[in-house]
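A protein chain is absent from this complex, but the other protein chains hold their places.
The first chain written gets the first letter, and so on, giving A, B and C; residue counts start at 1 in each chain.
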Amino acid sequence: MNSSTGSTSTGISVTLEKGLELLERMMLIRRFEERAAQLRAEGLIPGFLHPYIGQEASAVGICDVLSPQDVLTSTHRGHGHMIGRGADPARMYAELFARVGGYNQGKGGSLHMIDTELGFLGANGIVGGGIPIAGGAALQFKRTGSDAVAVSFFGDGASNEGSFHETMNMAALWKLPILFVCENNLYGEFTRQSEHMVLKDVADRAPAYGMPGVVVDGNDVIAVREVTKVAVERARNGDGPTLIETKTYRHRGHFEGDMAKYRPKEEVEEWMKRDPLLTFSTWLSTERDASKADLADVRSRVDTRLEVAIAWAKEQAHPLAEDALNHVYVESFNGEALR
Amino acid sequence: MNSSTGSTSTGISVTLEKGLELLERMMLIRRFEERAAQLRAEGLIPGFLHPYIGQEASAVGICDVLSPQDVLTSTHRGHGHMIGRGADPARMYAELFARVGGYNQGKGGSLHMIDTELGFLGANGIVGGGIPIAGGAALQFKRTGSDAVAVSFFGDGASNEGSFHETMNMAALWKLPILFVCENNLYGEFTRQSEHMVLKDVADRAPAYGMPGVVVDGNDVIAVREVTKVAVERARNGDGPTLIETKTYRHRGHFEGDMAKYRPKEEVEEWMKRDPLLTFSTWLSTERDASKADLADVRSRVDTRLEVAIAWAKEQAHPLAEDALNHVYVESFNGEALR
Amino acid sequence: MTNFTYADGIRQAIAEEIERDPSVFVIGEDVGESGGVFGVTKGLWDRFGSNHLWDTPISEEGIVGAAVGAALVGGKPIVEIMFGDFSFLAMDMIVNQAAKTHYMTGGNLSVPMVVRMVTGTAGSTGAQHSQSLEAFFTQVPGLKVVAPSTAEDAKGLLISAIRDPDPVIFFEHKGLYVGRGGPAGDVVKVDPIPMGVGKIVREGSDVTIVSYLKTLEYAQKAADELAVEGISCEIFDPRTLVPFDRAGLRASLEKTGRLLIAHEAPTRGGFGAEIAAFAAEDCFELLRAPIVRVGARNTPIPYAPIMEKYTLPGVARIAEEVRKLVK
Partner (left out) sequence: MTNFTYADGIRQAIAEEIERDPSVFVIGEDVGESGGVFGVTKGLWDRFGSNHLWDTPISEEGIVGAAVGAALVGGKPIVEIMFGDFSFLAMDMIVNQAAKTHYMTGGNLSVPMVVRMVTGTAGSTGAQHSQSLEAFFTQVPGLKVVAPSTAEDAKGLLISAIRDPDPVIFFEHKGLYVGRGGPAGDVVKVDPIPMGVGKIVREGSDVTIVSYLKTLEYAQKAADELAVEGISCEIFDPRTLVPFDRAGLRASLEKTGRLLIAHEAPTRGGFGAEIAAFAAEDCFELLRAPIVRVGARNTPIPYAPIMEKYTLPGVARIAEEVRKLVK
């Protein structure tokens, strides 16, 4: 077996300040999702929501290492990746509310959200759909000698799709600058990992392509950050891709509305103890002397920001019905719209 | 690495008689293909031909171990598998000649040939297309408690298709009675293996699914037979699938007409020395005291059989043009044809 | 009053057919213990066990391929594609393999498989979870295509589809599932409904409206509105798209001389084009007015409800087009 297990965080190089920054980012995701669920219950969000709650350390740990020129593809569970990358919660809410001020002008919703300025190439409604696309971005970087890196987030369930296989193979073959980040939250929809694959570690699929695979505690933001650094450096150096498996757990059901009764109570309890925000807050207190006030500040900054964001989003205009006809094709084609 | 290398044949249990039988089967494939190429040049065969010449030991070694209830799926290079399984060269030629007496009544040709009585579920024009289908047959065997086994033949190039990945995973997960036989002839079309994957051994992809993978000299019919026995027993016992990689070489181009200039001369020469018919004939002479007459008899029996087959096939009727309208749907549907 | 929903019809057809023929089984993602994302197979796992409700990894091509292979050796698989949009990942197995097997093998093999596809919009499900893909399949020689609009039709047609020796694509509109995941309704006996037999849902004399799946409801409401204005609509539900009841449509056009086709798929290249082409070819002498198609506008399905509603054919657009047509 070629895959190695990333050592658990020793916290090297993380100051209190940096730690609080990471915590705030994770908190922003958590609270964004909690508020989104409420707003959906209030009827403000019409479409699907797949909450990222519980997995925050994975997105934040990965994204913290990236540079501005890097690009990402994501999944149906994409809010965490977007916020991890630094997206604006206000425009995200506006998109969820289906408003023109949203990232996709109300055309995409949760499943298709993008932020072009951040190189966030999109959530995706198709399981495994983002993987080949990230591969293609990495191919273009390689072809043009760019030192940008592509990151593809996907789940344990997605690793059973053909798209995973085809892209892993090409990426390894061509030594593309890409990170395959499998967020293993133990379930694909209502199906346990043990019922969808034999292996315990998705990372053990990497050797099948001649690629390194690494397992990391996906609830430990520092540990994720450390393995990511290695993988990003490898990618930027032209040494090719890495498969990073972040072991994590979603606290809620598959989608907002799923009661997740298919999960054993003990399992849920066990993972709740390993809540990445909880454990990291504790670590910051004990290892970096974060004060209660420090932590409270983080929370209140996050809440303030989100309430401002929500208020802004609520004020955004609804699209016109006829806006549905735009953007089918690039409008400037031959100077006229083609419908 | 979980995959193991099958020991090279020691010839255990193969008598002269059995050896001559295996040789004859291989010779039948070889000569079938050579004659087919000639007949195509004469204008008797209108479609594609992908000759199996050079790979005979793989098909014959695998098929020799199977039982009547077992089923197989094949590829664009399927004649060897069919003959290995015992198909009738006369009906095969008739199909290639596009006659009604052919296996598919002239509707299929080389790429889609079947023999339902032999459980030969078909060549396939889609690379990787036969893999999920074999998986499905194995699933049905498992569901119904049958002790039949499914075999899927495919190439090194096909192992990069998503269908390979998805089916390997499901087969391992459900412990399906199936053999995945990757005939690695070093090329997918004009592309060397090293240009389509990083690994040297396709068998090393098996561990990614928790499946055993085994490499065997695909030009050694006895060695192939031995690893097949193990895999078939495993499958019949309910212990699940095996990936068998038979290392072999196609003597000719990818298809009839391809001059195969993309292959180094030395490589071709090297492999010609390892011609499975040549080496096995030699082995039979030295290790089993086969006489020159024994070997000559094999050849003449084969040639006689094929000439009779060709003559029969040439006599078969061409289909009527309107036969094209049959078999779009099962004719008995509601008592009338639906077109 | 009986409580018998569209989902009940589908569930009951599956249950009765498994009982009748144990080679019938369901295969798909989360179709087993969980009863499916839309709850359609709920309760069946308890009754028939995992051997008849086979849960799979997320591997659409492999799943449909497994169904094809199982069908070749005696199984009668019913595949559930959770959202029809995912069928694009299994297209090779459906179009290149299943649809052509009987033909390519000169009639020696056949693929008695049903692919159940959840189709259409259900409120901001977005561009990748809302498509109406009938025309991808109706054009494929070798496939049959079914599109029921009522609980009875869903049951009777699914029974026929399961017994059918050919691969059948069976569309189920999300908007017709009622009380998703709710308790199972009453068992209603429904005879198998033969394929290729349409149904006059409403008699009329001014125009024939052909519609199916969820859009049929809108057509009916439009007809109600129009009746008040003195416009008499005949509504024809083909129920199966392949085979299509050409004689039934022709008979209706003999009465009305006008044709409007309404469906949720985009107008361009939707199955309405085929219906229109048939009518313009074989019923030309009956036509007194242009053939009108009311499909979704030619856009992907947008997320925002306002835009989504605008793209889809609704009661108002159907009524409006009929008014223009009979003027």
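Just a few scattered comments:
The working rule: a residue touches a chain if its C-beta (ideal position, glycine included) is under 8 Å from a C-beta of that chain, and two chains touch if they have at least 3 such contacts.
Since the model is a prediction, treat every value here as computed from it, not as a measurement.
Contacts of the undisplayed chain with visible chains (whole complex): A, B, C. Touching the missing chain, out of C:32, C:112 or C:270, is residue C:270.
Among the residues C:13, C:82 or C:99, only C:99 touches the chain that is left out of the figure.
Considering the full assembly, A:114 is the residue among A:60, A:114 or A:181 that touches the omitted chain.
Mapped onto chain A, the interface with the missing chain covers residues 71, 73, 102-108, 112, 114, 116, 121-122, 124-126, 129, 131-141, 143-144, 148, 150, 162-163, 166-167, 169-170, 173, 326-334, 338.
With the whole complex as reference, residues 61, 85-86, 88-89, 91-92, 94-96, 99-100, 103-104, 126-128, 135-136, 138-142, 242, 265-266, 268-274, 276-277, 279-282, 284-285, 287, 289-293, 298-300, 302-303 of chain C touch the missing chain. In the full complex, chain B touches the omitted chain through residues 46-48, 98-99, 104, 106-109, 111-112, 124-129, 157-158, 160-162, 188-191, 195-197, 262, 318-325, 328, 339.
By our rule, only the chains that are shown with their structure count from here on.
On a Cα centroid basis, the chain most remote from chain A in this structure is B. In terms of their C-alpha centroids, the spacing between chain A and chain C amounts to 36 Å. The centroid of the Cα atoms in chain A and the matching centroid in chain B are 45 Å apart.
Counting partner chains per residue, chain B shows two or more touched chains at residues 162-163, 166, 169, 173. Chain C has residues 56-57, 59, 61-62 in contact with two or more other chains.
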